[in-house]
Structure formats: structure tokens, C-alpha cells
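Questions regarding the structure given below will be posed in turn.
Showing just some of the chains, left in place.
Think of it as A, B and C in the order they're written, each chain with its own count starting at 1.
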Amino acid sequence: MTFRVAVAGASGYAGGEALRLLLGHPQVSIGAVTAFSSVGDTLGAHQPHLRPLADRVIEPTAVEVLAGHDAVVLALPHGQSHAVAAQLGPDTVVIDCGADHRLEDPAAWQQFYGGEHPGTWPYGIPELPGAREQLRGATRIAVPGCYPTGASLALAPALAAGLVRPEVVVVAASGTSGAGKAPKANLLGAEVMGSVSAYGVGGGHRHTPEMVQNLSKAAGQPVTVSFTPLLVPMPRGILSTVSAPVADADLSLGEVRAAYEKAYGDEPFVHLLPEGQWPSTASTLGANTVLLQVAVDAHAGRVIVIAALDNLTKGTAGAAVQCLNLALGLPETTGLPTVGVAP
Amino acid sequence: MTFRVAVAGASGYAGGEALRLLLGHPQVSIGAVTAFSSVGDTLGAHQPHLRPLADRVIEPTAVEVLAGHDAVVLALPHGQSHAVAAQLGPDTVVIDCGADHRLEDPAAWQQFYGGEHPGTWPYGIPELPGAREQLRGATRIAVPGCYPTGASLALAPALAAGLVRPEVVVVAASGTSGAGKAPKANLLGAEVMGSVSAYGVGGGHRHTPEMVQNLSKAAGQPVTVSFTPLLVPMPRGILSTVSAPVADADLSLGEVRAAYEKAYGDEPFVHLLPEGQWPSTASTLGANTVLLQVAVDAHAGRVIVIAALDNLTKGTAGAAVQCLNLALGLPETTGLPTVGVAP
Amino acid sequence: MTFRVAVAGASGYAGGEALRLLLGHPQVSIGAVTAFSSVGDTLGAHQPHLRPLADRVIEPTAVEVLAGHDAVVLALPHGQSHAVAAQLGPDTVVIDCGADHRLEDPAAWQQFYGGEHPGTWPYGIPELPGAREQLRGATRIAVPGCYPTGASLALAPALAAGLVRPEVVVVAASGTSGAGKAPKANLLGAEVMGSVSAYGVGGGHRHTPEMVQNLSKAAGQPVTVSFTPLLVPMPRGILSTVSAPVADADLSLGEVRAAYEKAYGDEPFVHLLPEGQWPSTASTLGANTVLLQVAVDAHAGRVIVIAALDNLTKGTAGAAVQCLNLALGLPETTGLPTVGVAP
């Protein structure tokens, strides 16, 4: 059986990655590709790597274009998904890569995004406790933010097992595609190559409440998160360094590894590496994988978890396809690469 | 039907890329993975991006390990393929990513590689005139060098159509994976990032005679090639700028485009871009594609062709799998990506 | 004696580099720093690397601000210098980093820039034959384009000595700062990192007539130039590969080296490397140097010259300061670095 899937926001990075993955999906045919300012252009002019779609003409992101598909992937700027989704029928599967429907707490929404809370959809990290069940057969799914994906998967098992105290420090280094394709001077190649910088320091980044939401659920108690995002000179990838104080000074590495093996041992996309191997983002490039490694620092009394993922794949569009599979009742791994493109 | 394929040189860049592609090949099962110095290690320790093979143990590159496969891909240092291939049965398909069997002229071999000429195998650029027929069902195939692939596909149509004089200038910018995985100080990240340099200038690069061979065949007359390779700060990709003097001062862009459309219009992997679009290597990352664009410079009296490809995919391991398909009687495109991973 | 120098266009890349160099100049005090859209901002907000000027406030680029300085460096978008310079007194030294006054041929100006030819100023590559004399004491100087600097210095000696035929092929790989600081989607870090592309292929780049002008003078006859610029993933630097057919099939490397040693042996900023060493752009980063190496390809019958420079230093702002020194009667090397920042 083949499902017809439209992608809105097809000229951007998330939309391009969604199309790349859907092109490799054996049970998907790509329907409308839509955007705003590039309507009428060929897709080849904006996404030259998507050769099989090079001659496709970009249509407007409008309900009459998107209607009639089995599913629609929304890769729109934050705040635009809600209005589009509201016009699509309840049987159409809508996978939203934007932030509109991720947060449960209206106050957090108000503080970080402003305006009225557009409501909450099932949240698309199937590997978190209890999440997968809510995604199967869902017709509305909120794809998580790229940073929360890494941070949440990195520390949820330790919090769930009570191995660490709920005071989390996240420093995550991201490639610059995470900032999108809208031209800004600080994102020019000449600015970012050869340079690392921090931004949104001190709790201001919009992905912070999403981490708090996920990790508090995992911990079963309120968690604080200190989150510092770094911009590093590469196109893709996030390496998250996530740590928290040990709950017990005698915590052993073996106990920590056991908690992660229990949590992810059967997961197809999340992998605890063997001892002695450390994740690199290149190993996940273009793949829907998260690679993890854990350490216990006895001197500092902390558990440190390193998580590598591709912000556009498992961090956005890969997660979208994984959720699409769950929504459509397909095997969850259908069409999703687990092999990175390296070096 | 499934073919069992071994990869020798599995810990290097070409071998890793061959395994990446073979993992996505629907009619291949991966047999032995072999190497020299890393025997006994898991593949995961050397190729962490190949998750499904992470636990495979690397075996020695020896005839008793390689024998019994339907096909063997050799990704060995230049000069080592000949001896290994000689021990494999004549029915075993051997695809050699090394240089050993590319050159037809023993004098050129002697000049550029030294020692006795190990003989010539069918040459693996199916898109060159007459090449595809020699590759179908062959049991020994020489995969071309990465630079010759770009340069040859870039100018063969113009030479074959008599549009340019046989005096070719090639300047090709390559990512550093082309230099292999053996550690050298001049290939350290700190040396290559933020820097471009030339090497092998003035005719010394070993890929020069291969270009001469290919382009002379296409031209039907002896061709000279001035080849300058550049090392640029990226892991993968080659952008070739290939030019030659026009044969006729009135040559129009339309005539040139017509020659390329005729040559490549039906090819699944080689594409002339629409006017106004220029190839970038990122568009071919991880794909088996070559993207071309052509220009005619009336002032200088030259045809200029730009060719982008991934040196590890269409430039090496993708070509190997394409040739493997031809050797095994499979559809030529089986298992080969035409979608790049960008940005 | 100290000269007071203003910089117009202080928030851009060329202006920032001019300020960096002037900060290290022992006989310059920095006067007004001016710009358009960033008027009123501190310089620290736009050029955070210029610590000693961090608190300077950016003034408007207006004649009343620029007047009264001993010299003014114009680092403005092409086409804006002429009007500004016309308002400055004839005794004020004006160093124009823009293209407005480089070309001597009105037809070439019309073809490549359009509009009325704004006239020609002394051209600021002192190392070209006869150029230095015209720059000493001049009050209006046109700083050359970054690409023409490399290409002209690379081949002028061979053309002047009659060693090559006047049919020049230039392929030059540039860091992305050459494209300026105005935000464009194709210059985003995510687009340029990991990718090489060509642009302006086939004679369309505006620096082509400037190369033709310089090299024709050196050759004493009309020269054709086929110029292909490449965008490579680094912030700064140009590596030019410049070649031409040998005039005499017996031309030896020694003859070529002798011509370059004669041309540049006494130059403080242009260096022919010892045999066996090849230039890298990193070796010139932040320095006012051009590093050259030459080769003779007997098979292809060409002389190939590789030239490395920093597009913002010797390619723009360093040349501006070098010319400023000549204009002000100072030793030509005053305040100019010859040491690169590497790795």
C-alpha cells in the first residue's frame, strides 16, 4: 500500500530533509511540495540534491493544495502550523515539525513563544517512556525540537532510574542548519567557519521548556535544566553533553550502563556505544540514529552523557517519518536509514 | 536472488563507503570484511557510522577469507590488488577500486606507478562511449580514479563531437578523504581547515594518464591534459573545472548543450543541469551522481565544463557498485542513491 | 609623524580588515569610522575582533565626517566610491577598495559594470612593472580586485619574459568573505561548509577585464583570460591556478624560475617558494604576502603557476595600506604583516 504525502515548507532545510527521506520510503509517494516565497520555482532550484524531484514545481502552502493527501508533513516557521493544520481534515495525518504543539504547559508557551497556547499534540520521541503508544494511529503529532531530542534521550534513563538528581546541565553544539535557511549576517559562512559561539545562554532558548517537560516526566518529579546551545562550524549534527549530580556517591558505571541498556537495548535508532567508544556527529550524518555514551565522574560526583545525532534527521525530519510510520500503522523503521554518511 | 559480497580494505574510506552502499543494496548480503592492521577489531571501532555492521569482526585480507563469495570489492592501497585478485577464481567477480588495472599503456604505468604493468581490466565508467558493453558480465573490473571520473565525463562529449581542440586543462578541487585514512601531518584537520593548496602540479599526479586515456578515446585522437589537483577543506566531493579551446570560433552554447544532452540524456547518474544552475559538491554528497554545467567563453575561445561528484561515491565505491550490478546482470541502478545529503 | 585616516564602510569585511591593519600601523591614527545602516552602533557590535576600537561609534558615510583626514580608505559597495571621492579635497589621499576606478577601457566598464565610466586612478599593485612609480605620492588610488591580484602577479613575469603565449586560464578558489557581509541564502554557513561550487563561469565575472588589462600590459600584447572562480569552504584566502601554453616547447623550469626571481626577488611581499614547496592559503592568512610556485608541464606544454594570498589582506585591505604608504611617502612595508596566522 502506498500513502500519498505532501510536504509544506519544501524549500527549507527541514522540508528538504523530509523529502530526502520520503524519496527512500517504499510505501510513500510524494504529493504536493509547497512553500511561500518560492512558489512556481522548480524544486531543483532550491534543493539541487533531490535529483528525482528536480523538475517538480513548488505550489503554495494552501489548504486546497494540501487537502486530499493521506498525510502532510509541516516544515513551517514556528507559529504557522496551527492555522494550516486546523484546515486539514481530522483523518489526514498531520506531522508538525514546528514547535506549535509540543508544550503542555500554557504558561511555558506564553513565556517562550508568546500568544495563545495552540494546544498539545502527541509528542514524537517514541523512545521516551510511554510515548510510542500515544503515537500509534495518531493523526496529529508534534515532532520534537532537535536539541530536546538529544538532551531528553541522553538523560531520561538516568533520571527514570533515580541515578541522578534532577538538576540537569546541557551544553549542546549544533551545526548551523539548525538555524534555518533564512539569510542572516551572523550565519554567513565567513562568520561561522573557524568559529564557535554560544547563544540563548542562561535559560532563554525556546527548547528549554521542552527539555524540562520531557525530563520531568522521565524523573517523575520537577527537573531544572540549564541549557547552553553552541553554534559550531559544520552544516549538520548536534553533540549534547548532558550531566547531573549522582544521587548516590557510590554510583558505578555498570549501574548506569545497565539503565541505558534496559531503556534502549531494543530500540532500533538509539544506541549505547561499547565502553571506550565516543559518539561523533559524523557517524549519524543523514541517519535516524542517536549514539550515546555515558561516564561517571567520581571526583565531581556527576553522570555525564554524550549524545550525537543529526539535527535534520533524528532531530527533525527523520523523527517526522518515524512518527508518520507509527501514525500510518507501518513498521516504525520503514524507510529510515541507520547508516551515516562518513567521513 | 542475493549475492554474497566481501569487502577487502574495510577499515579505510573506500571500503567503508562500499559497505555503506552495499548495506542499502537489496540483492547483496555482506560477507567477509577484511583489512590488514585492524584485524580482530570490530568494524564499529573503525566505521562507527555503519551501525548495522558495528559488531562484525575484521578478518585478514587473505584468499581463504575472500574465496567463496560471489563478488569481492577490493579497496586496497595501489599495487596490492593484483596479487590478491590473482588468487581468486575466475568466476568470482572482482571489482578493484585501486589503480592496478586501469591503464592500458605499459609505458604510462611504468612512468607513473613503476614496476611491471599488471594488465588492463574493463574500465568502470559505463557512461563513456562503448564502456557499458564491456562491463556487462565481466568478472574483473577496474574502478576509475576519482579525478578521472569527473574530468572524463566532463569533457568526453565535447571532444567526441569535435567541438573543442584536444588540449585540455583540468583543475579539480577535492575533499581530503581522497587522500585516504593513513595519518599524515599535512592532512591533519588543523592543516587543511581554512586552507586550500595544490599538489602534484605540472603533470605529476597519477590520475593524469588515466584522463589522457579516457579523453583520447573520446576524441578519437591524442589529447593532452594539464591537470592540477587542489586540496580543499571538506571531507568529500570533487568539483572539476575542465576546459579546452573551441574548435570553431562561432560555437554556440546551444550546440554544446545538445552534445551533452545527447550523451547523457538517458543516463541515470549523469545530469546536465538547466541553464543558470551551477553544480555544487554538496548536492552529490553520498549520491552516485555527477552534476554538470557547461559554458562557452567567446572572449577566451574556450568551452568550460563544471562537474561535481562525491569522490567516495560516484568517484569510487558507487562506481564499484554500479559496475558490480553490470557484472552480476542486475539493473545498473540497483541500490544506488541519486539523492544527496544536503545541506 | 602621524597621519589621521578614516575608514568608510567600517562594518563590512574590507573595512574591518583595513581597521585591523591600521591599528598596527605605527604612523596612523584612526579617525572616523563610518557606514550606512549601522550608524550609531558601536564598532564592537559589528567587528568584535577589533578590541581597541570596540567603543567607537559608527558615523555616517558623509563628506562632513570624512573631510579633514589626511587619508580616507573607501570600503564601499561597487559604484559608491566615485560620488564620495568627488566631494573630498584633492589633497586628501583617497584609497578606493571598490572597482570604480580600476578599469581603463570604458567599453569594458560598460560591459561588466554598466553606466558611465567613472574614470581611472593609479592602479594599486606596486609589484607590477611600472606601477610603483605611479603610486608614490598619488592622492587617488584604485585598489585592485582580489582575484586580479593573484592572477596578475602569478603570470605577469612569464608573459613579460615571453615564455608563454597570451592565452591564459585562471581557476581561482576563494574563501567566502570575498562575497561580502550582506546576507544571502547561498552564502549561509550550512550551504558553503562541505561544498565547493563555481560561479560566473564563462567570462562573466567582473574581475575578468581587470585581469585582461593587467596581463595585456605585462605581455605587451592583447591577452585572453578564461576565468573561473570557485567558492570554497573557508572564510579567507584565494588559491589561483594560472596557466598558459609555453611559447617554446623546450622551455625549462629553470628559465621560468629565473624570470620570477628577477621579477620578485627584491619584493617584500611576493615570494617564489623554493622548489618542492607549494603555497597554501593558510600560510598567508592575515599577511600581506603572495606565495608563488611554478611548474612546467612538458606533456601538456603549459606553464602552471600557483598563487596563494589572503583576499582581505593583500587582496584588498593590505594592498590599500601598502598603497597608502606609497601615497604618504612612507616606507612601503610600514605596518604590514608578512607573517601569517597558521594553522
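By our rule, contacts are C-beta pairs under 8 Å (C-beta built on N, C-alpha and C of every residue); 3 or more make two chains touch, one makes a residue touch a chain.
Predicted, not measured: the structure shown is a model, and the values here were computed from it.
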{"item": "Whole-assembly copy number, given 3 chains displayed", "value": "4"}
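By our rule, only the chains that are shown with their structure count from here on.
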{"item": "Closest chain to the centre of mass proxy, which here is the mean CA position", "value": "B"}
{"item": "Between chain B and chain C, centroid-to-centroid distance (C-alpha), Å", "value": "37"}
{"item": "Whole-Å gap between the CA centroids of chain A and chain C", "value": "44"}
{"item": "Sites on chain C at which at least two other chains make contact", "value": "188, 190-191, 193-194, 233-236"}
{"item": "Chain A-facing residues of chain C, complex", "value": "13, 175-177, 179, 181-185, 187-194, 233-236"}
{"item": "Sites on chain B touched by chain A in the complex", "value": "13, 16, 20, 23-24, 42, 44-45, 47-52, 177, 193-194, 235-236, 271, 273-274, 277, 279-280, 282-287, 289, 291, 337-343"}
{"item": "Residues of chain C touching chain B in the complex", "value": "167, 169, 171, 173, 188, 190-191, 193-199, 201-203, 208, 224-228, 230, 232-237, 239, 241, 243, 245, 278-283, 285, 293, 295-302, 304, 306, 308, 342-343"}
